[in-house]
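A single protein chain has been removed from this complex, and every other one stays in its place.
Let's turn to chain A:
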Amino acid sequence: MHGVLAYAFGGILALLVVASAITAALIRRYPARSYTSVRLRIQTWWWLAGLLFLALSFDPLVALGLTAFVSYLGFKEFVSLVPTRPTDNPTLLLAYLAIPVQYLWVHMAWYGMFIIFIPVYVFLLLPLRMVVAGETKGFLRAAGTLHWGLMTTVFSISHLAYLLALPAHAGTHGPISGEMLVFYLLVLTQLNDVAQFLWGKLLGRRAIAPRVSPNKTLEGLLGGVLTTTLLAWLLAPWLTPFSPLDAVLAGGLISLFGFTGDVVISAIKRDIGVKDSGHLLPGHGGALDRLDSLTYTAPLFFHFIYYFYY
């Protein structure tokens, strides 16, 4: 692992130790209150940080495989959550097959195919398979849901892996690798979620999306945007090729659209009538509950950097 990334993981480790210590202190101080959810959440963060470390420490192929697996888990959760028609089972298999194929384009660094495969070819192919099955009742809804699932959990998330395929770029403190960009994007996206949550708890008054996500507040959002943008600016010279202005823009992009991804997935869960998308991550919910912000930030961050730097 590159020296900079090793230090960066050291930072994550310190952050988690502090978070665990604070929780332990709170539990000791207020034995009557229940901190189960917070404790579970931080425990899961340890696992996720370990997973990221594993993904970025070895061959890029390991990171690619893990990202593909995360897409698979997210898509499986999505199709389990939404109703599907029994006649669409063969179509669903095709949709699942799109996951390894999409990541194959990433592995080949075939940008043209990577960027159109799901939005064009899979989009056109799946309805064709559905027509062959012949059921018209609920056709549009089924086709739309399926493609929506692929776009969010596979197409969007695969941008994370494509960052690894980008060539090395000169940065302020040495060459910038794809692993660093992945680390930058992931850590900022997830810290933004945490920062918005904490600022909301601390200062939150005005609900920003009362019908979709009643716990989200304007104060939380603004606090998150400021925290994330500051952090983006601070980390940029070591982990990205960004100029200071671009770093601020990237931070704003990640925090605003991280919020958007979060509320969009919330709206979908509300539409279906569930609170959490699953149970894979104790304290957080399902895989989708953690991927929600990334479905927006991964492609937007990727195209921001791809347009200006590659």
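Criterion: contacts are C-beta pairs under 8 Å (C-beta built on N, C-alpha and C of every residue); 3 or more make two chains touch, one makes a residue touch a chain; residues count from 1.
What we mean here is this: contacts and distances are computed from a predicted model.
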*Leaving aside the chains on screen, match the unshown one to its UniProt name from "Histidine kinase/HSP90-like ATPase domain-containing protein", "Cytochrome c, mono-and diheme variants", "1-acyl-sn-glycerol-3-phosphate acyltransferases" or "Urea ABC transporter membrane protein".*
"1-acyl-sn-glycerol-3-phosphate acyltransferases"
*Write down which of A:Val17, A:Leu61 or A:Leu93 is the residue touching the left-out chain.*
A:Leu93
*For the chain that's not shown, point to the residue among A:Ile42, A:Val82 or A:Val101 touching it.*
A:Val82
*Absent chain, residues of chain A that touch it*: 72-73, 76-77, 79-80, 82-86, 89-90, 92-93, 96, 137-138, 141-142, 272-273, 278-280
